[in-house]
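Read through the structure below, which is laid out as structure tokens, and then see the notes.
Here the complex is missing a single protein chain, while all its other protein chains stay put.
Think of it as A, B and C in the order they're written, each chain with its own count starting at 1.
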């Protein structure tokens, strides 16, 4: 990565010794040059440094041993790709001011700042109705204040309010820097080479198209980039089914959700099953019914920012010693990676199937001494889940990608290739499954 | 790569100093251990060494500057992957004898031995009705003779006659070592990262399925390998449109075919337009009307084996000095990579369109002093082509891949995923195009 | 990776469905096949799973953002390379029994099991005189007991007592699986490509040499592997200065050690400066003067095994809120990566220099309101360190690598090349430095 916007005049050689950039060694994109000033100052904030303590793939590292990377690297990476994209667009004649350039970098860097620990698993479990984008927005506004309004344009870009629409699109669209970075990055750390996206090729074929009818310009892909974008969509789908929705990841999700539900039960009962020592910030969210309307409350914000992977793992280590055999077992299973099994079903589970499995799980709980509950009904719910995974590879309507033809006309990507590989993946895929203790056999 | 079949007893330390393997450094698969004996002896034959002088992608190196690799590396690579596959199958309980192992290696090594120079362009232009597989078969049989029958089993595997069908499939099927290697290898040398196939993952999920009904066993893919195979099919399609059928590659094809057609015309006319010095082996095929029935004739075989990229390039360098301005121009264009332009058409060209372009090309030839022919009709045919590219990503019927489910049942790959990415690419894609001198503008 | 030791007989097809291996996707070595049975069972133990919560490079992830990988991946990797090495040696005629094979795998897997959190920084700070190898030995012995003695041979190999010395060497020597894996792995995650070691090449050139004079055989490198080993030594040195002893890593080390020293002071004083909530396991080691003689005590062992990165980070987050401004500042600096600066000195610091800097630091502490201590003497010690880094690339005497010449004779590596690159790096390098708050300028 390299900056286009460098002052040419150099007053004295001593200045030369001070680099205008701090360089980060990133195994995915190589060296990332971060301009000193606003961008580097943002990186030094506690809000951004906190991302170092939140794993990008949540439970994923328990399935792909190499995927222990944090959201910090992703934030840097998205910023680096934003820089590359702006440079590529400039090469093709799009004027981008220095202010726009810095703001777009800031927006890319901070786009995920509102993520919490294991957020794909926990998002709506900790705060009802929560989506991390809302918290990102709040933290971005706060940073803007503490940086004296210098993030005003970045905020507009984040909100989708900036007049030059293409900058918004680079931050949030079907083909944004977020997706380009996380697919490439997660492929690198999981070792799933098939998910490797040709990021460089895609960026080289982006253009800004001045929407002739209206006032807005937007990102389009040149015709020669069609196959690279197709491949991006396919790779994304593959990463979903192979990594993000991997059956063992789902099994881990259910364990973690079970732990939280069980702890909440004990907190409600005010019983003595929870050992001392769990993280206060974590307990704050388990004891109170926080909803998405409370995000602005100082206490909520502060406890949220205090929370990271450390708090969760540390608390689960405490609860492993719980007197409640079920909570202790769920925590042990999580920490020692003794996960449930997830098996796909051909169709949604029938009541008969559910009933058979409920009986099996009840028997298991009794034999294993995990439950003394007569009915066993509620306890069984921690050990047996019927649910489904789903994923959409591509949405035609909301967020389409247009392809720029040689003659200057635009067509939607799915029409850009006659017999399209995209057609096959544009619908929604749904896979029902059952999740149960491995001990019950197949 | 490593061999399973090593003698354990070591008689003396001096023997230790002699390695039982010769190691090749392959940038694609790392080190390739070639067992001394039959396999290494085969590699040393002129027939296999000749592959060093035949580029894997023919004209491709003129479009992808890194793709200058020869068929020799591919032959080694296919052999290496065969070894890895046999090892993986053995790990899963399939017994493979030492004889079968060596024969399968030989078959993989020699499967492309009948390829000639620029064969994807020239195959049927040099020998009418020719397919390289036929020549591979002939050379394999000859080698079998000179190696005292030690390639008998390899021949059976090549012919598809070996009882254990899975060995045949590893040599020739939808998912054979040939495809696995060439996709991975061509991706490496072209720099088209999107074409990178997860070869290791695929090989790890292969199994031999003992066909319960009949006597034959065959290769199946375990359920967990489905996404890797899907990705393989998508990557293959991508490589076709992005590399093998790249518009500039097609433009080069037409140049080369034009040169050959023009030389044949002069040979027929016995005129003086052809400078001395072109390769006799090349001329042999241009002067005589060799058909696929003549492959067994000693002269044909010998001239074929004498022919490599060197002969073609060298001859084209000679003809560049031809008194025939058209031949000289075609040769210059080829050598200096001043190719025609290929543009896709929305549909098959109408007669009207053809007529307009024919007039434009005639005018071009006249102005450029390339043709003095009154009618210009035949000359124009070298500078204007209407044709189409087509490619099938996957054929359901003939050569299906079966997936082994957890319950032991088999289903066809295209059914193994509910909403399939494959569905979109299984049909035949056709793209009509026009090919013409760049000088004529868009 | 692939196993040599597979049963060939398959009784029924249903067996076929159960894989004899569990496959881990490792981004560094590709797929790692772990044999079911002892090895997989070991991986499932809490002792090994705990390594998932201990970062391989300790503080390194705060300098190289990608280096967030844990010791778990390294343990798997060392085991995978052991398998590859045994296979390579078998190919060259060395007989290795199934028992030896499994035991060597176990020894490689467990060789680092005694590591604690941030152990390169903390090793002797938590337990005086501690070395992780001693704890590895204890845990290995415990596992042996709980696995009914099946780790007896592994223990012998670990201890260097197994008669076939080459197995010991693969676990612990100048060129062991530990080093081969961690260099390759740390290079992958830091993005320091220059540290990339040609592991495959080195393994391919190992041999077992039957020491003619004595009873022991040992690992030697074939002559053709000399350059690869040279490169390994150079890469190792580079990784030391560029990564492990990176100036910012050292700055982080001093912060962490300062925190621990400060907390100990408060614990000794029994004052109220420490907020509640820090990890009991961590406090156990801070409150008690544990020495290396206590490792066998159950309490020590249990608290040690309960300790991981989570405990340290979580505790530091607690202490960040300490009433002691110095402790709070050190913790903040650690968490927000506001490290001290480390500058190399041309020679050991003179008393005059030390005195000047001590005055500067005292003034800084006073102005920043960090210290109210009259003398400031002890407080300054947290903010000013004079020390040195040192590293030995290669030790001739203790642990030499021998090279096997074509004639069967052995010579020491440093003699194997006439003008040696090794000569230049074999000595001990020492670099004195000063560590101080950045706020004090250059």
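In this section, contacts are C-beta pairs under 8 Å (C-beta built on N, C-alpha and C of every residue); 3 or more make two chains touch, one makes a residue touch a chain.
Keep in mind that what you see is a predicted model, and the values were worked out from it rather than measured.
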Absent-chain contact - pick from B:46, B:148, B:369 or B:441: B:46
Contact residue for the chain not shown (choose from A:131, A:204, A:301 or A:360): A:204
Omitted-chain contact residue, chosen from A:45, A:90 or A:400: A:90
Of C:32, C:203 or C:238, the residue in touch with the unshown chain: C:238
Footprint left on subunit C by the chain that the document does not show: 192-194, 196-198, 201, 227-228, 230-231, 234-235, 237-238, 241-242, 343, 393, 406, 417-425, 427-431, 442
Residues in subunit B touching the chain absent from view: 24-28, 30-31, 44-46, 49, 52-53, 61-62, 64-66, 68-70, 72-73, 76, 188-192, 277, 279-280, 306, 310-311, 313-314, 317, 335-338
Residues of subunit A in contact with the chain not shown: 2-4, 6-8, 10, 13-17, 19-21, 23, 30-31, 33, 84, 87-88, 90-95, 200-201, 204, 207, 210, 404, 406, 408
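The rule is short, and it goes like this: only the chains that are shown with their structure count from here on.
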Chain whose Cα centroid lies at the greatest distance from that of subunit C: B
Best-connected chain pair, where connection means C-beta pairs in contact: A-C
Centre distance in Å when subunit A and subunit C are each reduced to the mean of their C-alpha atoms: 31
Interchain centroid distance [CA atoms averaged], subunit B/subunit C, Å: 48
Distance between the centres, which are taken as Cα means, of subunit B and subunit A, whole angstrom: 42
Shared interface positions of subunit A, touching two or more other chains: 192
